[in-house]
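Take this structure first; my questions come after.
One chain of protein is taken out of this complex; the other chains stay put.
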Amino acid sequence: MTHTANDYYVPHGSHWPIVAAIAMFMTVIGAALWFNGELNGRMVLFIGLGLIAFMMFGWFGTVIHENLQGMYNDQVDRSFRQGMMWFIFSEVMFFAAFFGALFYARVLSVPWLLGMDSGFTTHDVLWQGFNEAWPTNGPGDVGGEFEPMEAWGIPALNTLLLLSSGVTITLSHWALKVGDRGRCVLWLAATVLLGMTFLGFQAYEYIHAYTGMDLTLASGIYGSTFFMLTGFHGMHVTIGTVMLIVITLRAAKGHFTADNHFAFEGVAWYWHFVDVVWLGLFIFVYVL
Amino acid sequence: MSTATATYDEHHEHGPDKGLIRWITTTNHKDIGTLYLVFALIMFFIGGAMAMVIRAELFQPGMQLVDPQFFNSMTTVHALVMIFGAVMPAFTGLANWLIPMMIGAPDMALPRMNNLSFWILPFAFTLLLSTFFMDGGGPAGGWTLYPPLALQMGDGFPFMIFAIHLAGISSIMGSINVIVTILNMRAPGMTLMKMPLFVWTWLITAYLLIATMPVLAGAVTMLLTDKFAGTSFFNAAGGGDPVMYQHIFWFFGHPEVYILILPAFGIISAIVPTFARKPLFGYSSMVYATASIAFLSFIVWAHHMFTVGMPVVGELFFMYATMMIAVPTGVKVFNWVSTMWKGAMTFETPMLFAIGFIMMFTIGGFSGLMLAIAPADFQYHDTYFVVAHFHYVLVTGAIYSIMAATYYWLPKWTGNMYDERLGKIHFWLSTISVNVLFFPQHFLGLAGMPRRIPDYSVQFADWNMVSSIGGFVFGASQLLFLWMVIKAIRGGEKASDQVWEGANGLEWTLPSPPPYHSFTEAPAIK
Partner (left out) sequence: MLALVTGPVLADWGLLNMREGVTSTSHAVHDLHMIILWVCVAIGIVVFGAMIYAMFRHRKSKGSVAAQFHESTTMEVIWTIIPIMILVSMAIPATKTLLAMEDTGEADMTIKVTGIQWKWKYDYIDGEAAGISFISSLHPDHNSARLLGASRDTDVLRKQFGDTYLREVDNPLVIPTGKKVRFLFTAADVIHSWWVPDLGWKKDAIPGFVNESWTRVDKPGIYRGKCAELCGKDHGFMPIVVVAMASDDYEAWVAQQKGSAEQAAAAADKTWSKEDLIARGQDVYRTNCAACHQVNGKGLPPAFPALAGNAILNDGDASRHIETVMNGRPGTAMAAYRGLLNDVDLAAVITYERNTWGNDGGVVQPADIKVAR
């Protein structure tokens, strides 16, 4: 049986998934060994990560190839789109856990430790000297004195950067839809540039926090929530930027047409998601 | 049907590869379903063997067999293996096998990812079980991994955490596949409200999974950084709170228990009408009830935490919300009973397990409702009463539904009938022993026996011995199940396409066993 455009394309067996599973297995073993203080764990970790990258090239390469061969009909395209949306939803819930931790600490645990609401016995019996509200590193002064992060410097600038990158990617999409490949690539490149600038600023901010403000991952609950939230976000921006670079190259090679460009849209959604998370971060981590 | 048979014959392009490579590289929903089911069965036996260690140590008071730390890790890993290794993969295996056949699709929507979501699992559980051989032994802080206790684990700690991450990634990908398949791959005419309930319940389950597994991933990530990176999420001295972990965990954990039961509801809703020879009573209210249960499951989590010292308004809220779940669940039970009412019932093994499910799950539901009453839970909490509750809903609930499903669809999958006489023996042996095993645990809990202890006072001796004997018999009965499945795979009386006189649904229009690709051409839906 051969495939016609009407058939839903069901690929024949593929070896990429098992490569992926082994790569993930190696990655986490390496990381676990490293956490346990076995420094050669890092080697395993890097081999695992390399294997993941290799697998991605291979797997996505196959998919791109099949797509360009015209093996995917509209229904396949819809599967990809819906899959991407649900994946983004799962990412949203991952961030929700950390936002939940932030709200819990700010609204419940820190006030309780301060003796507010039902927490007065906690304060009287255990933490009498404790009196600093958010931002705080807790009654045990975990990690020592630190300086909290200011919102209206680099973070505000970063907000602008990310927001405008949301605009540029939309401009690029419009260009793609009218079939203007040149402008599409141009705006994509601008988006990449904005993303990288964002990352540069954030790296600078982190270095400054560690060296100039004594603000670290170990600075009590403030440091924990600050770095975990912004760190995971930064990681997602990095992934997003890599994906953007890939589709920029692909757009330049003419892989996308005005009505068939799932990869482009998937990346764009992802980028918007990263954007929105940043807005949440900016408001709840930096401003408030 | 003729198209389907035709496809089956055309092995050259779409038939399976040969040997091991077939199973490792497969993108076929049936192969992957089989892999999931076999994996789940292996895990069920591993988890069950750990339960046997628990019951053997508790056979009589005094410490006889294992040391307390090892006992605790048996309890912990027993639960992790059963939940994440046995029940969830078993349901995913059923979803893989059945959903495409039920909605008239050629395969799952994203076949390569489907393979990946399965193949992550063996690696994840290798990681988890390998911790037993590391310094400090396996995880011993309970399957809920509460800090600070969980943080006291030895070298195995990061391996266990990553095992959970991997299993979570696998579930998320599996669920994305299920949802996309259901929403995008239905044959023309298969409207949402025409889908079999098994498909509906899995749609909602998959949604629950995507919404909660990432939250669990976040929670265990925080454990990891609290241990290795100096963060203070669960440390009061740094401004965090150990109880915060419990909130995040149970925000995942409670929906999780419905993840373990909603597909079961779907299975029962398929089996009861078949053997009552009567359409399912109240189809649409079943759908709405499932959705309500899913919705409520997000706002009841703290009923696991009544004793942590929440403000009293919180306790009241979670008590009321939890009690509400009895209403939609009751609707389901009543609908099943009404489906049987005035039917023409026969009692083949799948039906026996389904009826066993309805009765014993309801008993577990009743004890759940008792636990929901906050002031009473101050007594029940962390006793064997809770253990009895959740084994009624999990073993005679989830596991029974999986056994019922296996008997029901095995002839379709293999083309061979299972041994009906042995099936009935398996049912009766299991049902009697499982009640001997878990019913006395209600008494133990009420009389004051805490859970997660390796040794106890002598006044609990009698019921523990009874329970252990029930446990050994129940465990041994499952060897019968294994034997029967193997037997049916290897041969036996040929099954017809319809298999069951009263069966309804697209999967029964395919030959037994079905072709390698289910519906390459969309079937017509009446």
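All chains are identified by letter, namely A and B, in their written order; residue positions are counted from 1 within each chain.
In this text, a residue touches a chain if its C-beta (ideal position, glycine included) is under 8 Å from a C-beta of that chain, and two chains touch if they have at least 3 such contacts.
These numbers come from a predicted model, not from an experiment.
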| item | value |
| --- | --- |
| Residue among B:Val178, B:Ile363, B:Ala495 or B:Leu510 that touches the chain left out of view | B:Ile363 |
| Residue, one of A:Asn40, A:Thr121, A:Thr211 or A:Thr257, that touches the chain absent here | A:Thr121 |
| Hidden-chain contact residue, picked from the options B:Glu420, B:Asp455 or B:Glu493 | B:Asp455 |
| Among B:Ala90, B:Ile355, B:Val387 or B:Met403, the residue in touch with the chain that has been omitted | B:Ile355 |
| Touching residues (missing chain, whole complex) on subunit B | 60-64, 66-69, 72, 135-137, 140-142, 146, 148-149, 151-152, 154-155, 227, 235-237, 241-243, 276-283, 285, 307-309, 312, 315-316, 319-320, 323-324, 326-327, 330-331, 333-334, 337-347, 355, 358-359, 362-363, 366-367, 369-370, 373-376, 378-379, 381-383, 443, 446-448, 450, 452-463 |
| Footprint left on subunit A by the chain that the document does not show | 112-113, 119, 121-122, 125-126 |
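Simple rule for what comes next: only the chains that are shown with their structure count from here on.
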| item | value |
| --- | --- |
| Interchain centroid distance [CA atoms averaged], subunit A/subunit B, Å | 31 |
| List of subunit A residues in touch with subunit B within their complex | 1-2, 7-8, 10-18, 20-22, 24-25, 28-29, 31-32, 35-36, 59, 75, 78-80, 82-83, 86-87, 89-98, 100-101, 104-105, 108-110, 112-113, 117-118, 126-127, 136-140, 142-143, 216-218, 220-225, 227-228 |
| Subunit A-facing residues of subunit B, complex | 7, 10, 13-14, 16-17, 21-22, 24-28, 105-107, 109-113, 115-116, 119-120, 123, 126-127, 155, 158-159, 161-162, 165-166, 169, 172, 175-177, 179-180, 183-185, 210-215, 217-219, 221-222, 224-225, 228-233, 235-241, 243-244, 247-248, 251, 311, 517, 520 |
